[in-house]
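In this view, the complex is presented without one of its protein chains, the others remaining in place.
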Amino acid sequence: MTLMTMIIKMSEGLGKTCAIFFLTLLFSLPLGMIVALLRMSKNRIISNIVRFFISILRGTPLMLQLLAVTYGPYYLFGLSVSRNKLIPVVVAFAINYAAYFAEIYRGGIESIPIGQYEAATVLGYSKFQTFFKIILPQVVKRILPSVTNEVITLVKDTSIAFTVSYQEMFTIGKQIANSQTSFTPFVVAGVFYFIFNAVVDFVMGKFEKRLDYYR
Amino acid sequence: MKKIIAIALALILMLSLCACGAKEAPAAETKTFIMGIDAEYPPFSYIDDEGNYGGFDVEICRAACEKLGWNFEVFGVNWDEKLVQLDAMECDCIWSGMTILDSMKEAGYVLSAPYYDSTQVLLVKADSGYTSSADLAGKLVAVQLGTSGESLLNGDLADLAATFEDVITCDSFLKCFTELDGNAVDAVFVDLPVATSYAAENEGFVIINENLGAEQYGIAFRSGDAELCAAMEGAVAELVADGTYAKIAENYPDIINNLIFLGQ
Partner (left out) sequence: MILEMNNIKKSFGSLEVLKDISLSVDKGEVVSIIGPSGSGKSTLLRCATFLETIDSGEVLYLGKAAVTTQDGKAEYVAPAELRKMRSCYGLVFQQFNLFPHYTVLKNIIDAPINVHKRPKAEVIAEAKALLEKMGLGDKADAYPCQLSGGQQQRVAIARALAMKPDILFFDEPTSALDPELTGEVLKVIKQLAEDNMTMVVVTHEMPFARAVSDRVIFMAEGVIVEQGHPEEVFGNPKEERTRQFLQNYQN
């Protein structure tokens, strides 16, 4: 097999890699905010339950969580295993990443000086307005570097989908590596991930720059 | 005269040095042979109920090492990286129901004479009603990544694979069978002995009676280890000759019919 054929075959899986990437971000970014707010809830029971789940999601490998989401319902309740593996993959990824994002958001929200809330309160802003107009934009700026870190990790984590036989780029790479008894597909995969992350880095850099107008 | 004495002394010195060196050679440590296996490939190699390595290949290799007076060790490889791990000296051979592929020979690996003739079959659910590979047109079929089944579907059986809706590659047999049991796929393309033992232990599965591509199992050594391969082959031949081989094989009824050395 020529290098070109390898690259073409593997880029066929790139679409699925992108699907995992974008769908995970689409769901985990807002879900993380909900989790963060529940985590900071004044209700002790709610915040402790959420804290417990976050610690499980951050304390166990994503690969295990992916296996649990994909095969758990089958082993526990005898339900069918999903034929479209994108569903369990995105569910597991979104939940896992939401836990990480939630902690980043929480750190960001808690780092905003109390004076910002007080100034907003005295000016008569509602709680809703205070959060979305005053606090959140500042939080976004503060957490952007940490979020970029997670997003870059996510690009690389998409390869974990091979554990449930989702035919993304890395799985195809492994297949070629096997049938050809060759290491080249892994090098190709490495280059793909590197380029992908270079793009992510560039885009996130633009975002950060756009928020550079204030300190 | 002095010269002669000096030469004699020098000779004695050299001889004694040589003698010391010669004495030390047999005292060197016993060779340790590390067998590389896929620990999830019953009945050839697996981890048994007590957590020990077991299986037909493991037992034969252990017995062969005994014959050779070598220490015996098992190393569980990551199946789809097995040859890389072999090259990295993590083990001395790959011996685990491994299909001999032309690509391995081309890559320069030393391969033993085949000891097992395997056949690939399709395992389906008993209530599915599938009776031939043609029934699986437009259906999903699972295969383990890095097995001979996978390479067959990409190679000699590519035409058959093209009739399936898709071929799903799982990284272990457990997952292939779970996908099948959980209705995520319609059939598993797998070595006959593996399918036989799974169908025997689990209700509701049948093997489609259709032999799809015969395969032969052998042992892979690093290029340059031809002597090691010959030594191992010799030890196995002794086991066959003294009946140990057949005795061990009796414990593995699923595969006994496919063992080449017993047929001879």
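As written, the chain order gives the labels A and B, with residue 1 at the start of each chain.
In this section, a contact is a pair of C-beta atoms (placed from the backbone, for glycine too) under 8 Å apart; a residue touches a chain by one contact, two chains touch by 3 or more.
Here the structure is a predicted model, which is why all the values come from computation and not from measurement.
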Chains in view that touch the one left out, judged over the entire complex: A
Residue of A:Thr60, A:Ser80, A:Ser111 or A:Gln129 touching the missing chain in the full complex: A:Gln129
Which residue of A:Pro137, A:Gly190 or A:Gly205 touches the chain not shown here: A:Pro137
Residues from chain A at the interface with the omitted partner, ascending: 113, 115-116, 118-126, 129, 133-134, 137-138, 141, 213-215
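To be clear about the criterion, only the chains that are shown with their structure count from here on.
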Contact set on chain A toward chain B in their complex: 71, 74-75, 79-83, 162-165, 167, 171, 174-175, 177-181, 183
For the chain B and chain A complex, residues of the former touching the latter: 80, 83-84, 101, 103-104, 106-107, 140, 142, 145-146, 150-151, 154-155, 166, 168-171, 175, 178-179, 181-185
